[in-house]
Every structure is written in C-alpha cells, then in structure tokens.
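Pasting a structure here, questions to come.
Missing here is one protein chain; the remaining ones are kept as they sit in the complex.
Naming follows writing order (A, B and C), and every chain is counted from residue 1.
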Amino acid sequence: MAAEKMSIAKALNESLRKALETDPKVLIMGEDVGKLGGVFRITDGLQKDFGEDRVIDTPLAESGIVGTAIGLALRGYRPVVEIQFDGFVFPAYDQIVTQLAKMHARALGKVKMPVVVRIPYGGAIGAVEHHSESPEALFAHVAGLKVVSPSTASDAYWMLQQAIQSDDPVIFFEPKRRYWDKGEVDVEAIPDALHTSRVAKAGTDITLAAYGPMVKVCLEAAAAAAEEGKSVEVVDLRSMSPVDFDGLQRSVEKTRRLVVVHEAPVFLGVGSEIAARITERCFYHLEAPVLRVGGYHAPYPPARLEEEYLPGLDRVLDAVDRSLAY
Amino acid sequence: MAAEKMSIAKALNESLRKALETDPKVLIMGEDVGKLGGVFRITDGLQKDFGEDRVIDTPLAESGIVGTAIGLALRGYRPVVEIQFDGFVFPAYDQIVTQLAKMHARALGKVKMPVVVRIPYGGAIGAVEHHSESPEALFAHVAGLKVVSPSTASDAYWMLQQAIQSDDPVIFFEPKRRYWDKGEVDVEAIPDALHTSRVAKAGTDITLAAYGPMVKVCLEAAAAAAEEGKSVEVVDLRSMSPVDFDGLQRSVEKTRRLVVVHEAPVFLGVGSEIAARITERCFYHLEAPVLRVGGYHAPYPPARLEEEYLPGLDRVLDAVDRSLAY
Amino acid sequence: MTVESTAARKPRRSSGTKRAAGASTRKTAAAAQSAAEPQLVQLLTPEGDRVETADNAEFLPYVEDITAEDLRGLYRDMVLTRRFDSEATSLQRQGELGLWASLLGQEAAQIGSGRALRDDDYVFPTYREHGVAWCRGVDPTNLLGMFRGVNHGGWDPNSNNFHLYTIVIGSQTLHATGYAMGVAKDGADSAVIAYFGDGASSQGDVNEAFTFSAVYNAPVVFFCQNNQWAISEPTERQMRVPLYQRAAGFGFPGVRVDGNDVLACLAVTRWALERARRGEGPTLVEAFTYRMGAHTTSDDPTRYRRDEERAAWEAKDPIERLKAHLLASGDADEAFFAELEQESEKLGKRVREAVRSMPDPDTMAIFENVYADGHALVDEERAEFAAYLASFEEGH
Partner (left out) sequence: MTVESTAARKPRRSSGTKRAAGASTRKTAAAAQSAAEPQLVQLLTPEGDRVETADNAEFLPYVEDITAEDLRGLYRDMVLTRRFDSEATSLQRQGELGLWASLLGQEAAQIGSGRALRDDDYVFPTYREHGVAWCRGVDPTNLLGMFRGVNHGGWDPNSNNFHLYTIVIGSQTLHATGYAMGVAKDGADSAVIAYFGDGASSQGDVNEAFTFSAVYNAPVVFFCQNNQWAISEPTERQMRVPLYQRAAGFGFPGVRVDGNDVLACLAVTRWALERARRGEGPTLVEAFTYRMGAHTTSDDPTRYRRDEERAAWEAKDPIERLKAHLLASGDADEAFFAELEQESEKLGKRVREAVRSMPDPDTMAIFENVYADGHALVDEERAEFAAYLASFEEGH
C-alpha cells in the first residue's frame, strides 16, 4: 500500500487499529473511547470492530484507569490508555509516578510495563479551563517514563506503533490543535527510531527546536525568516524523554544559535533542560545564550487570551532576532 | 527573648506553636500529627495544647487532606497541612495543581488560598522507597504555587511563619535529614523576605547555589576548597518559586562561575532553570557553562546505594574543579 | 448475619469474561436489601398529581408550608432557568460562546435543591448548576464568562455563597467537605451542599469526601444529579447498584429522589440540610433525572443513545409536571403563564445582549491574580511581555 494522505487524528486511529489487529494483548481503555470513539474520535469505530472486551469504556476515574492498566500489564496485556484532556491526567499522577514509572526498577527488571498513556494536549482550540495545558515537563522529569509527541501524521502513526511496542511506559502527547492537519503516511515505511530528533527544515544561521504543535509554528517562522534572508534550521525533537541531545548538538554546532519553543510555561519547561544541557555541550560554539519561547508562569488563560499567551510566529521571530543580535 | 540554639525540627515546632497562638484561624492537619506529633515529631505537643479542633488527625488520604484544606481556606481558615513523606504527596497532586494553585486566579482574585503544605523531603536517612525523594521541580513548574525550603534553624522558624502568613499556597519542603541539626534562632529578629536568597558564605572564584539539605554540603565543599586556595561563594536560594535570580546574578557576575547542587534528579530539576536563566542573564560574564550536580535519572535507589546516588562533597568539588578548568 | 450484599441487580459480566456468569449454585450470604427496583421519593407524579404514601411520609412535613405562591415561584424559576439555558445554547451556535453545558431536563433537581437553601448555606457546583446559581441570585450572565472564554468563572463566590464552577470532576466535593468542617468549627448552623454527577461518583475524591465528612460529621449534603449519562457512558459503567446505597457504607443516610419532581427535591434537600444543621452530619441525595440534551454543545449523543430513551423521559418533564399541577389545582391562571412567557423573553433578550457586549479581557490579565502576594517571575514576565507588545506599537 502506497503512502496515503490523512489527518493526524486519522493516522492515530489507523495506528490503534493496526495495533489491535496485530497483537491480541493490546487493549484500549478510557472515558468515552467506546461507542463515542473518544471526544476527539481517535478511537472511532474501534469498539465496533474489536468489541467491548478490547476497547473499554472505563468509570470516570483516572487513577483507576491507570491503576487497572498497570494490573492488566502485569497480567500480560498492553493497555493503551486515553486521558480525555491534558488537565485531567493529574488524578492519575500518583499511579503514573509512583507505580507505572517505577515498577520495572522495583522488580529489578522482572516485570515490564508496556502501558501507553495518550494525552491530547496543548491549546489554541478555544476551550475552557483544564483543556489546553502542556504538562509534559511534569512527566519528563520522572525517571522510568518515556515522553514523546508527534508533529506530523506520519509520526503520529509510527510513533504510536512504536510506543505500543515499547516495553516501557510511554506518555504519548498528542497535539490536539493539529489533529485535523493532514500529511502523508506510508504504512509500509521503515520509521525512524522513536527517540530520535528530525531536521524538519535545514538551515545554517540559527536552530529552532520544538515538538508537537509548535513544530508547525517554527516552520512558518523559518519560512518568514527566509524572506528576510535568514536561514533557519528547524529540529523536531519528537521525544522529550529521552531528548536526542546528540542530534540537537549537531545542529547547534552548525548554526551556533538555538531557540527552544514550546507551549508549556518556560519556567522549568523542557526548554530549560535543553538550554542547560546544550549550553554545557556547546559552550564554545554558542554565539548567543539559548533562548526560550513558551507559556508564561500563569494558569493557562481563558480562551480569548490564548492567542496572546501562546508562542506564535511573531514571538518566535522576535526570539530569532534577539538571538541573532548577540 | 534572646537567640536560642535549637534543632530545625524544634524550630519548626516552635514556629507552628507560635502560629497557632497568634492566629486562631491557623489549623494543623495531617496523618498522625495529633497524639503522635507526626512521624518526625514536628507537631509534638501541639494537639495537647491546642486541642483536636486545631490539630487534626486526618483520614489516610492525601487528596482528601489537601481538598478539605482548600475548603477550610475558603471558609477563612489557614490550614497547615503535613504530608508524611515526599513520596506520598502525589495522591494530592491533582488537588494541588488543578485547585489549590489556580483558585485565586480562577476567582479573579476574589478568594485567597493561604494553605501551607509541609513536606519532609530528601534522602540520606536510610529509608525504604518513597521516603527520600525531592520532587520540588514538579511544584515549582506550576504557576500559583510558591515553593521554599529552609536550610537553617532560623530559616526554618521564620520561613514557616512567613509561609503561614502568606495569602498564597506555599509548598514548604523540609530537609528531613537536617531535622536534628542545630542553629541559633532569634524569635525577635526581623527576618529576610521569604523569597530572597542569602549568601551563606562569601567567595570570589565560583558560586555554589543550593537550597535545603544541600546547603550544608556546599558549605563543606567551600571549606574544603578553601584549603586548596579556592574561594567559593555559597548562595542559599531558600526559594525555588520564585527563584531570587537578581541575588544569584549578583553573585555570578562577581565569580563568573556557577554550580547548582540539589538532590533532585538533574534532568529538569530546578538547576536546569537556573542554568538556563543565569546563562541568559550573565552570558558575557560566564567563564564556564553552569554545571549541575544532582540526582540521576533513575528512581531513588535503595538505601545502601544512596550515599553514591546523592551529591556529596566529592561530587560537588569535582564540579567545582571542572568549572574552574574552563 | 454479618454479610452485606446487594442483589438489586444481577452481577454484570465483565466485558471480557469467558466464564459462565450463572448464578451461584450455593446459597450465598446475601441479605438485607430488597431485589426490587429502588423506589424514588416522589411527591408529584408525572401527571402532576400529589402523592402521599408511607414511603414519602418522612419528607412531607418539609413542604407543608409551601403555598400556591411558592409553587408558582418554583415554576417560574424552572421556566426562566430553561429559557436562560436555551438562550445560551443558541448563543453557542451563533459563535458567541465557545461551549455550553445545558441543564435541560434537570431543572427540578436544581431548583428544588437550590430553593431549599438558606442564604448562609454554601454551594459547591459542578459546571452545570445554572438553576442553582439562579436560586442563589447569581446573575446568569455571570455564568457565561467561562463559556465565552473571557474568564474561568470570576464571580465572587462569597457574594452569593456560590462557589465557582468546577470542571475537574469530583474535586469540589472535598472543598465542600472542608468548608463544612469549617462551618462546624465556627459553631454556625449553616449547611453546605456539594453537587456532582453520576459519573463523578467513581472518582476517588468523591469517596474521600464521603469518608472525611463522615469522620468529622461535617454538615454537608452531597447532591448527585444522576442524569443517567456521563458524556457517552451510561451509569452501568460507573456503578453496579443504585448510588444512594453507597452512603450507608460510609455511615450516613442516602436517599433517591425523583429528580424531575421539584417538590420532592425541595423536601428531601430540606430534610438533608436540617440533618446537617442539627449536627447529624452528611447525607447523600441522589436525584434521579435525565440529561435531555447533549453533554455539551460539543457532544453528539446520537452516537451513543437511542431517541426512545429521551422520549420516555420527556413524558416526565419537570416543568410540564408542575404546570399540570398548577392548572389542575387552580394555583395558577392563564395570566400567570402569559406574564411568565413575557418575562422569559425579556430574560433571553437581556442575556443575549449582555453576552454580545461582554468585553474581551485585557491582554495583560494573563499576569493578574496568579498570586495574591506577588511573584518575581510573574513581574519579570509581565514586564517583558509589555515591552514586547510595545515594540509593535513603536514599529507602526
């Protein structure tokens, strides 16, 4: 089958379908994932085709969802859990941090935790409180978890396949504002490894590093900067734990300048670690400090303010200019 | 009353006692805080003297503890909540992150959340799993919370007073391995502001920044380095949200070198933000990248390995040497 | 006998189990509770007739004082609430609101319980308690701010003793419990009411609220609107036996009331509030009702439920029921209904206009009220952002 153009949402749906077909131990669990197909329809049609036994509407209790997924994993299943929105993962945070992340180490490797926690995340969809957050740093800080986020339909398809195949727990952040963006998906391709970065656009003057929803903004910024004669390289990090520092370092050693962009608040966001570590690795290469563009240290604002709150083209270009001015 | 020498544990106990005496709205809540006086005896004698009405043994449910504390705060009380150990704060994480931190903003300032969450944290006490962690970054990243940690008996006394008086929620991390360290406490002094850093030892060649339990290690490192002719400045950050970047910047502009030390894992630990921001602020001053010494990206190890896992004198001095070698 | 069991429904087969779910071959130790369909406290039939039976005798005294005027008032509350609600739904369709969570069908549960409250009682709502807000005197347009996206609530909870809407399912039940603990500490005889849904009953927080309120004997009423659905999930995905029965296991009474009967909801809530005031602690009220509309305007219930179900519940409509009673009893005349119709239209118009003229918040509001006592980082970011915005103005 040749490559096909589909939305990120569709790619995720196809990926789940593929996983259910391939491995009878794969289960889908979450609130409204059954008949409704999830509030974003990512599980659309799956319960109909695979039954209530494998696509499971759960009680409204996130700790219970992740806690029972852990038990199912101990029994040999591979649960793929859906958290309805970013802001609702916190009731499950204890099970994720103290149990899911640590079980493999606690058992000295004798049990595995192949659990995927899918979280639609990020803003710009005009939603009410708790529906637009980017809590990835709160997971990336925790050893035992892997944290990834696709930015394209192809990555959505393949990274989810790989996350499900992984024997480690993976927190899979889905850029909900990009669900309807389309891209080519080649379901017969040989995908990149799950935790490698990808040069989304090559350039020479400065590197923009981003993941998930901000990759598109960075590509737009690169295009706009190109019109002003600036050659911007865009690195799609894809993985926040582990971060592909080797890949990023290669880019920064070339461009000597780095701006990290994410929706999450800057303070202790993933960008802080990238800035700290890239500065250490590239101290003699950097012409400017690593700059960061992200959310502010404030609760995610009401929808009518989110355009100002979120990093957009202008704020990214502003940071590019500031970096180049050093 | 003149200054008195007491342990950090005693200073905290005296501080709570003072708060209960001064303000009838102050309450103490938590598991075993009553007759037992808490597993570390920080609330020793308080229930006896102030009654079960004000020093409240709670059911064994951290979400319930923080959730009801929020309700009590809405009713005009000032609850001081004890979480028994660092690793047990996670069941309350949802209430802390989605409710406690955001209530003031959600209400457009019309309600206040004067809740203190006391958490004995950090390792080196030979404990079993979940009893030795340093999760401060997971709170400092969250807007709406303030996060502090004292390193001396005097700060323990005064910072807790100030945290209780604050109209914002304060996550108060207590360096449990230092509970029995003694220091002067002047209960009539005029204390420093809660969120300022403090130069614990002046020096000229390099700055060590730390908070809580690691301040002592840094002071020992400074003393050891002095013998080798290196002048190390130690900054006790005291507050992780906000961080006193102005104070730290002053130090780094002088010494031109910075090492940040904490027990928490380095990856996305508080040190990452400090490294990123100080590099931005002091780009032309820094002779070396900001280095970080901290825990590894691994679950806190069994007690027999914690000495190796935790940053100690040697690892701090190693980082000092590496920084000076630039 | 030491065994507690409920045979009210047959054990549900696990969605996955392959084993026979056949009944026990041995006599199980089941006991106590009856296998019959649990009864509702009902004071008014769907046809509008008053009911007085041994079953509801406990609650009748709580509405003895209700006059014809009171009944008309309850009717007016329900009609205006429904009118407000439908206006909000339209406003969402017209793009004036980002989202709306309709209370259609739940008017009796909300007005009945809301009108049972005293001014000094305190309410902790979910995101759907528009009718309760109405009873508390919260201006309905205030409720729309969060759905329009100009704030996250933002009314002063203390001016009407009506807390902010809470979206994280179940959290507010603990706040209510804590608040009630505070009321008890103050020696006040106010009560607190916490609203939540059938779905919410699964959350750990709600069950912790049951434990805390029981242990501290807190004066709180847990008022669950069992509207049969949590988005697309029917109550069978949340519980195996009727929810009101859960209370006994935590040591306080639970009662199921006809949630489409405003009089019964008023009576039962008053009864529960009185228990709280008398220092008898928490009560769980399960108002058995129905979400007539979609979960929110984003939802599409045709994907998961059948029209017939809705139709069956339409016959139990809370407003029609009271109207039938008012007409039959002569407690209201045509003039009343006509006047109310006008008032209703006026309300709709007022709400529409208020929403359309609702200003967007100032951009810098992003940085406001993050902390009560200030925070250096917020100050820094505010200043940077202001400078950034100013840089555009310079540019032009």
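As a working rule, a residue touches a chain if its C-beta (ideal position, glycine included) is under 8 Å from a C-beta of that chain, and two chains touch if they have at least 3 such contacts.
As the structure is a prediction and not an experimental result, all values here were calculated from the model.
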Shown chains that the omitted chain touches within the full complex | A, B, C
Option touching the unshown chain, where A:A105, A:I125, A:A226 or A:L324 are the choices = A:A105
Residue among A:G38, A:P59 or A:G183 touching the omitted chain | A:P59
Option touching the unshown chain, where C:F147, C:Y216 or C:Y304 are the choices = C:Y216
Per the definition of touch given earlier, which of C:L99, C:A184 or C:V378 contacts the omitted chain?
-> C:A184
Residues in subunit B touching the chain absent from view | 31-32, 34-37, 39, 51-53, 56-61, 63-64, 87-88, 90-91, 126-130, 267, 296-299, 301-305, 308-309, 314-315, 318
May I ask you to list the residues on subunit A that touch the chain which is not drawn?
-> 53, 58-59, 61, 63-64, 67-77, 91, 94-95, 98-99, 102-113, 143-144, 146, 166-168, 195, 241-246
What residue numbers in subunit C mark contact with the hidden partner chain?
-> 1-6, 8-9, 11-22, 24-30, 32-33, 38-41, 55, 58, 61, 181, 184-187, 189, 201-205, 207-208, 211, 214-218, 236-241, 244-257, 271, 275, 278-281
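We take it that only the chains that are shown with their structure count from here on.
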Farthest chain relative to subunit C (centres taken as mean CA coordinates) | B
Judged by C-alpha centres, the chain sitting nearest the middle of the protein is A
Distance from the CA centroid of subunit B to that of subunit C, rounded to the nearest Å?
-> 40
Distance from the CA centroid of subunit A to that of subunit B, rounded to the nearest Å?
-> 31
So how far apart, in whole Å, are subunit A and subunit C when each is placed at the average of its C-alpha atoms?
-> 36
List, in ascending order, every residue of subunit A touching at least 2 other chains.
-> 63, 87, 90-91, 129-130, 267, 296-299
Which residue numbers or ranges of subunit C touch two or more of the other chains?
-> 151-152, 168, 204-205, 370, 375, 377-378
